[in-house]
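Pasting a structure here, questions to come.
Just one protein chain is left out here, and the rest sit where they should.
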Amino acid sequence: MEMISDVYRGFRSLLKGMGVTIRHFFRKPVTVEYPRERAVVSKVQRNAIVLIEKDDIGSHNCIACLQCEKICPSNCISITGSRKDGLAFKRPDTFDLNFALCSECGLCLDVCPTDTLGYSKQYDKAGYSREDFFYDLLDQWKATEETALGTLREIERKKKEEREARRKADAEAKAKAKENDDGDEKA
Amino acid sequence: MPELIRVGRDEDRDTYHLNMGPQHPSTHGVLRLRLHLKGEVILSADPIVGYSHRAHEKMAENRNYIQFLPNTSRMDYLSGMIYNVGYCQAIEKIIGLEVPERAEYIRVICCELNRISSHLLWYGTLLMDLGGFTPFLYCFEDRERILDILDLVSGSRLTYCYGRFGGVTEDVDDKFLSETLAFCKHLRNRLPEYDDLVTNNVIFQNRCKGIGHIDKKTCHEFAVTGPCQRAAGEKRDVRRDEPYGIYDRFDFKVPTRTGGDCFDRFMVRVEEISESLSIVEQAISKLPVGPVMAPKVPRKIAPAKGEYYFAVESARGHFGMYIVSNGTEIPERMHFRTPSFSNLATMRRVLKGSTISDTVAILGSIDIVLPEIDR
Partner (left out) sequence: MSSPVLDILWSQFPHLESTDCADTAAGCHVSHACRREDLVGISTVFRESGYRLEMLTCLDERAGRKMFRLVYHFTQIDPVERHRVLVDVPVGEQAPTISHLFESANWYEREVYDMFGVSFSDHPDMTRILTEEGADYHPLLKDFGTIDGPVKGGDDA
């Protein structure tokens, strides 16, 4: 008797399960047919790092401080930089990223003092060999480098002139104040 | 340990040694089980681990505290957020850094979503091992939604480096909150479907009930933690017993069962999914405004000389971080007390006398992740 009720309950549970799967049959599929459709990715998705354009310069603002190279736990960034005439900060000559070692931790973005590092929007990069993953971050900025240096020199020059003007104004104000004091004393 | 198979002795002629693994779809990682079998009955089972040893503890001695952040997620990649945030909380407690309220709530939301995603993966793979291929994809569909939600805020899907000392990297926006609430509602409607499909299924119940008993005595001797311990009747949860972060502000139950067999461990985890959903909903309703990063975070993290220990509740149990500092930026020693290491050791006792098909169910029900054992 118990066996019959067990069989009945078991059979009913199987039918209930099949009902669930049949209901799923009539639902919209959840898959995205890549590459015909592309999934929408989030704005902060982490991919390889790139140098981001800073609006007032028209190029990136890396100053080759090597902070990202020092903090990378996987040693995947190597930068060389040098001082250019007329600029207070260095400018990078080479900026190489070995993306095969990158763990996308985001620490390099945290320490960048000029906030010029960001994530690339390409999430489906592929390669046939290890060398395909050696990225040169300065490649996209080579064409505009001369103009950017010119802009940076302009900005530096303007800053210097403003500093000079302010110093002059401060000195004149001080001299005038001193004259007034002397004048008061005499009077 | 390797044993030579002796030929010519009568009592051994009916027995043989079989390797289950290290490449096996049901061992949940690179686990090698050296079974001594008589027919299909196991006389002794020896778990051999170490195939994915990546020397995280050695790496910890060669990096400073900030540079170790990406490693934390890789140890147990299914609870990567819990490990990452837990490491941040450990160092914050040691150096005495206060985290803003909003960051604490965001951390709770992300950790509980991570816990749900880990349990969903466990659910699907346990069912797949037992032969039911359908729930695997249903669970992965739900898990995909969680991964997309966590991608919105942290930028990663599996191994997160989202926590920082003093808070989190990105703030959450309205899209994250609305999608999370929609997901909670969606999963609450799905759980009865899972019950219909799996829990009440006669085949599943017959395969899981009455096998793989881990009782209180075994839990005590092997220091078993997590859902395995709770299924045996010991109501222990690090979030309740040694509260960290702001877990003491949430109202959640700690599901416990008394049998200690596979089906009890299964039910404990299913109930934990509902409890985590409730914590997420409470956290979103109480989320305050404010910054997500502490105002003054020291540039160099160099805790005072000494020995420290901090524990969090991961999806698998009690995860403890033992940190020895020598006063510099580079740790002297970091040891990770991972729950799967102790939980797997019980298999030497539990698998004796069971059959191979029961082994698959038992291994699936204790929910181990091999990279966490091997570190």
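The letters A and B name the chains in turn, as written, and every chain counts its residues from 1.
Everything below uses one rule, namely that a residue touches a chain if its C-beta (ideal position, glycine included) is under 8 Å from a C-beta of that chain, and two chains touch if they have at least 3 such contacts.
What you see is a predicted model; the values in this text were computed from it and never measured.
Residue-wise, the contact with the chain that is not shown comes from B:N62, picked out of B:N19, B:N62 or B:S178. Residue A:C72 is the one among A:C72, A:C102 or A:L117 that touches the chain not shown. Residues of chain B that touch the chain left out of view are 1-2, 49-50, 53, 55, 57-58, 61-64, 67, 93-94, 96, 220-223, 234, 236, 241-242, 300, 306-311, 318, 320, 322, 324, 328-330, 332-333, 335, 337, 341-342, 345, 349, 374-375.
The rule is simple: only the chains that are shown with their structure count from here on.
Put simply, chain B touches chain A in their complex at residues 63, 66-71, 134, 138, 141, 144, 148, 151-156, 159, 161, 164, 169-170, 193, 196-198, 200-203. Per the touch definition, chain A reaches chain B in the complex via residues 6, 9-11, 13-14, 16-17, 19-21, 24, 30, 41-42, 44-46, 71-74, 103-107, 110, 119.
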